[in-house]
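One structure below.
Only one protein chain is missing from this complex, and each of the others stays in its spot.
Let's look at chain A:
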Amino acid sequence: MDTTPTALPLSDDGVPLKVRLRRAERSYKLRSLALIAPLLIFLVLSFVLPISTLLYRAVDNHELADAMPKTVAALDGWDGNAIPAEPVFVALATDLRDLKEAGRIGIPAKRLGYEISGFRSVLTKTLRKLPAPDAQNVRDVVVDAVPEWGELRYWKAFERAAKPYTPRYLLASVDREVNEDGQIVVNESSAFVDIFGRTFWISGVVTLCCLLLAYPLAYWLSVLPPSKSNLLMICVLLPFWTSLLVRTAAWIVLLQSGGLINGGLQALGIIDQPLQLVFNRVGVYISMVHILLPFMILPLYSVMKGIPPHFVRAAVSLGAHPFLAFWKVYVPQTIAGVGAGCLLTYILALGYYITPALLGGPDDQMVSYFVAFYTNRTINWGMASALGSLLLVATLLLYVVYGKLVDNTGQSGRK
């Protein structure tokens, strides 16, 4: 074999070593790709696709264009200064006739109703007084029969609803709307900003309560001998084995005015009147803290388990009071766990729906309640998606902030 240093090293069968290496690496890469492919496909189908659809739905505005394609096409290029000309009215009449036959007038009626609340009746009225297919002067006939079609604001509303994409759902989610002049104004009757604020506040309080309760417990679990801590860990995880709905219902039983807690307190003579513990904020806090506590305990426990006891001992031997040693030496080492636990709890709390719905009053409902409301009751996918998207964006922002914080505190070069 040629062994001069300048020649490319060859493997036994004469193929250059580099080529062989590349081949081996490629087949290795393909094999690893094949291994993760099922997960990748699953993630795309169950995660990426639904979320993209959700984000798209928040700005999607194809309902009117799909239902009344001729009118929308005819209106294209309208200057917006005068009532549209005859061809638009002909197209309108044709579209409405088609819709009537198909029995699908409901969709455009609902969509136009979002723009001007009276638009729905305008459509139905027009439907009743439609001119014959071969009629002349359709514009005059229609405007005579339904005078609203002679008003510019109805046509402007129609034009807004006809665009393929709209910001109206996202704007409505933050209590804004586009007025008839095309300006963004505050909608006084809407309260989504308050509801978002409430959602963040409730999640924050729940996270803080979880942290305060979980920290000592996780510490205790981490210092106990394994036989005892394993048993207690099962107790911590026990609630996971029960349905969320059952746990929430159980809290109603416990907390209601004739329930176990009020009954017990009254029997002990501590209170005279039953405390209002359920169907208000208190009930929401209690049950959410209970349900989310394990999500705080587990990350804290896993971090604390990895901190040997000799650090605090060393700090004490160096002259620090045990409390100071705990605060200065132990707590900083658990920051990663605190961050992970808080983030997990907070993000989970942001999306809570069932618990506030069952245990809260009208003023304790969170964003998810309204997402469900728009999805199940009014079938307003646009609003549901817009609220959901905003919640998603807020969560992602939090995650980025957390990442930055952890990056800054974690620069100590720990292994």
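The rule is short, and it goes like this: a contact is a pair of C-beta atoms (placed from the backbone, for glycine too) under 8 Å apart; a residue touches a chain by one contact, two chains touch by 3 or more; residues count from 1.
Quick note on the criterion: contacts and distances are computed from a predicted model.
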{"item": "The complex's invisible chain, by UniProt name, from \"Cytochrome bo(3) ubiquinol oxidase subunit 4\", \"Molybdopterin synthase catalytic subunit\", \"Spermidine/putrescine import ATP-binding protein PotA\" or \"Iron-regulated ABC transporter membrane component SufB\"", "value": "\"Spermidine/putrescine import ATP-binding protein PotA\""}
{"item": "Among A:Met296, A:Val329 or A:Met366, the residue in touch with the chain that has been omitted", "value": "A:Val329"}
{"item": "Selected from A:Gly77, A:Gly319 or A:Pro362 as touching the chain missing from the view", "value": "A:Gly319"}
{"item": "Residue ranges of chain A at the interface with the undisplayed chain", "value": "308, 310-311, 313-322, 324-325, 328-329, 332-333, 412-415"}
